[in-house]
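Supplied in structure tokens, the structure appears directly below.
Note that one protein chain of the assembly has been removed; the remaining protein chains are unaltered in position.
The first chain written gets the first letter, and so on, giving A and B; residue counts start at 1 in each chain.
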Amino acid sequence: MKFGIIVNEGPFTHQASDSAYRFAVATVEKGHRVIRVFFYYDGVNNGNKLSSPQADDRNLVKLWGELAAEHKVDLVVCVTAALRRGIKEEILADGFRISGLGQLIEMSLAADRTLVFGD
Amino acid sequence: MMLHTVNKSPFERNALESCLRLAASGASVLLIEDGVIAALAGTPAGDRIAERAGDLKFYALGPDIDARGLGDRPLIDGVEIVDYGGFVDLVVAHDAVNTWL
Partner (left out) sequence: MAEDQPVEFDTQGVKKRFMFVNRRAPYGSIYALEILEMVLISAAFEQHAAIVFIDDGVFQIKKGQDTKSLGIKNFSPTYGVVEMEKQDAEEDDDMDMVWRIIVEKESMEARGLSADDLIVGVEVLGADALSALMDAQDVVLSG
């Protein structure tokens, strides 16, 4: 099955990004595909390469990028939400791209299941 | 059939209450994140869940229960604990997911 995931919150402040990540990992472990993860609202902050969590804690920005590279997951940061929050190309982390809100709708059309992680 | 997820504690938000008001018979409800607090025995949320236990299936995400130190607490009857793999299986087994925030 093809999954589309929407992440509404940034890393660390809420559990949404963690839950979405763990779910995405479990999805591929079960042999399914995550076709896209769309980061909306504060979720765009998951694409900020300047995020520097404590060394003994998980680095969500890196984890998402590694998941994308290993399993060809398309990580999309919403351009309108990103502009509001100051997320621009020059600080975009590896594995992420910035694109329009239409990519969320398109993902939902292409996926067998779409789910939202938020606050 | 819909899979509903609830990620907030019933003490904090009305998400579970609204979910239980609007979930159609035969659906499933998965408690995740702070939502697992609703699975604790002896709280008012337990009564709400019990009212719908006849026509909804209830699940709670084990890793979230463990993280909050609730693994040693009595849970309400009829809530099945699943891991993330089980979460994926639930999504596959239902037609769509309704996230209550």
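Assume contacts are C-beta pairs under 8 Å (C-beta built on N, C-alpha and C of every residue); 3 or more make two chains touch, one makes a residue touch a chain.
Since the model is a prediction, treat every value here as computed from it, not as a measurement.
**Q** Could you tell me which of A:5, A:20, A:35 or A:67 touches the chain that is not displayed?
**A** Of the candidates A:5, A:20, A:35 or A:67, A:35 is in touch with the missing chain.
**Q** Please output the residues of chain A touching the missing chain, sorted low to high.
**A** 6, 8, 35-36, 40-41, 74, 80-81, 89, 92, 94-102, 104-110, 114, 116, 118
**Q** For review purposes, identify every residue of chain B that touches the missing chain, sorted by number.
**A** Touch with the absent chain occurs at residues 1-2, 14-15, 18, 21-24, 27, 95-101.
We take it that only the chains that are shown with their structure count from here on.
**Q** Could you put a whole-Å number on the gap between the CA centroids of chain A and chain B?
**A** So the centroids are 24 Å from each other.
**Q** Show me the residue ranges of chain B that touch chain A in the complex, using the header's touch definition.
**A** 5, 7, 32-34, 63, 83-85, 87-89, 91-92, 96-97, 99, 101
**Q** Inside the complex, what are the residues of chain A that reach chain B?
**A** Where chain A meets chain B, its residues are 1, 3, 8, 15-16, 19, 22-23, 25-27, 29-30, 32, 113-119.
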